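Missing here is one protein chain; the remaining ones are kept as they sit in the complex.
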């Protein structure tokens, strides 16, 4: 059901410290903490003794002590103390998960540790690239993560759901192109000489028509990179107007819940903290509209229980390709 | 499980306007709205594109626009716009339900549209009959609708549950007569020369004994009409004392929830707005007692899970006949 040999965002780096943090990733309970040296540790969040969550315990040195009966595990998951006895059985260990800290986020490899290759982490380097400044955030969604991925791959919804910020009439009727290359699904919508949406006007101070670009990349299982450009009409310089990347990680929690980590990174007015604050507000407003719709959609799908057939439209080209790619990867993993 | 070829109350007329309203009827999601001319439209509340609830969208002209990706449907359920393409597949439509506005309520036909005959709507005309004035209300019950129908067909419960308003000792021991005619189950309790219950005293100002009538009609699947009379002892004129009709529509929502629409219509002191206000309060108090009991009964039945047998009493004559009639209609529909 979930792709196991994959990196999932487990937390934002600042969320994890010397107090254990519990997260559920693809129905797997994880406890996160940092060693004295600051390294991040991710263990299965279930004491092998009586299944108490280790996240209710405390960190001691580089180890974590179960808050119930004191079973203690080092950062590799090996049990190093069982109160009342000297012998510790070899099988007394919890699973440890490879975790990599990169660009301010913690990435966890859910599958076979031998296959964990940091080079497979999707490139989200705009989050801390010199010359760029990023807004970030973390939302909890009561929805399957694929519904949130679909949302980002079919931006025609901006017209109908986000008229207060990034949507206007220009978007929904503009054609898209889609293709897959090197395992990445690309969805592109280029709108020439169109009015800017409200958030662009607010950000740039100009309501003159623009050439608007939405260049989207889907990387399985749950990543969407979206390059947005609002350029002077006719300009070929991507840095000649508004430009930002929206970086999205949809970490599945259960079949009906998701942790959503997002970043919006821009390369203009990067010292302008008022703009940074305004963009934070605008993104949170926009995503709150998505949350309401996605959660209603999830509930409607559950209630429908497969009775109604759905219809794909031309603008679903990207979502269809992406779902096909993910299904193929999951099927291949099930065969292996 | 539900009778499909039947009218169900979908909403009170004043609840439906130019903003979409969601209702669940027999586990079927319905969106209700009005056209520019004021006509009521009822559609399946599930966009055929990605199953977003249409009720989160907006009404434009006589059509409804999905709030997610803009699929648009006319009042017949036909899709008339898919953003980004000109071709609209013939199968792109949501189901439309016949709906009739009558006596201030909206009646929806859940089954085969060809069989929708407005003449089959139960007669609730006292709701706006000249010379009568009606209180009305809408409650949500966490209970199967049959438990609420049972409640109305065995009014012996007034003695035990409603001693503050319509119950006193006279009711529970009084015999009933029951019969079925023309598909209507009749339950009648006539109590001669008995004390009036508190609400009658408050309404009429008199505590003298009365001849009290409870003339009940059950119309499948979920309608109960109750004519109440409190007449001077020995009077044969139904309009010589207190007289009102209690009109009840129990619209199934799920197997454990129900929308309850009620009216109480009287033909005396019809200009007396203070009396109208007092009756509204009295009915709401009385029904709140029913709600508490019915929801506890529903929970107890679920917990019991069929382990305990129940016993019918003589006063259950009406509920037994009504359940038999409904079961026969549902069985006949299943055979057809």
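The letters A and B name the chains in turn, as written, and every chain counts its residues from 1.
Throughout what follows, a residue touches a chain if its C-beta (ideal position, glycine included) is under 8 Å from a C-beta of that chain, and two chains touch if they have at least 3 such contacts.
Please read these numbers as outputs of a predicted model, since none were measured by experiment.
When the missing chain is restored to the complex, the residue among B:79, B:110 or B:315 that touches it is B:315. Note on the undisplayed chain: of the listed residues A:82, A:139 or A:201, the one touching it is A:82.
The residue from A:68, A:132 or A:213 that touches the chain not shown here is A:68.
In the full complex, subunit A touches the omitted chain through residues 27, 29, 44-46, 48-53, 56-57, 65-71, 82-85, 89, 91-92. The missing chain lies against subunit B, touching residues 150, 154, 156-157, 159-161, 172-176, 292-293, 296-297, 300-301, 303-304, 308-316.
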